[in-house]
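Below is one structure, written out as structure tokens; comments come after it.
Here the complex is missing one protein chain, while the rest keep their positions.
Our next item is chain A:
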């Protein structure tokens, strides 16, 4: 049985903000199914009482000294942006104006 359907992959692509083509959906559905069936092997391990590891370095609350340091200038920060207006990042519309 397939671990993941073509419709589920289409849903994942939407969540991932990837405007994939129909042909890509066919390819990815098959490939992701193979990968998911292989990685599902982690479920064979009895680990109910095992704490999870998110990170190998046991450091917490790492903060720097609370002093003013140099940071990027506005020009530097905006220099790589695809579109800039009035010294700000310009983005396409976020809200539907007809709504």
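As a working rule, a residue touches a chain if its C-beta (ideal position, glycine included) is under 8 Å from a C-beta of that chain, and two chains touch if they have at least 3 such contacts; residues count from 1.
The working rule: contacts and distances are computed from a predicted model.
Choosing from "Transketolase", "ABC transporter permease", "ABC-2 type transport system ATP-binding protein" or "Glutamyl-tRNA(Gln) amidotransferase subunit A", the protein name stored in UniProt for the chain missing from the display reads "Glutamyl-tRNA(Gln) amidotransferase subunit A". Contact between chain A and the unshown chain involves residues 4, 8-9, 12-20, 24, 27-28, 31-32, 34-36, 38-45, 47, 50-57, 59, 62, 64-65, 72, 76-77, 79-83, 89, 91-94, 96.
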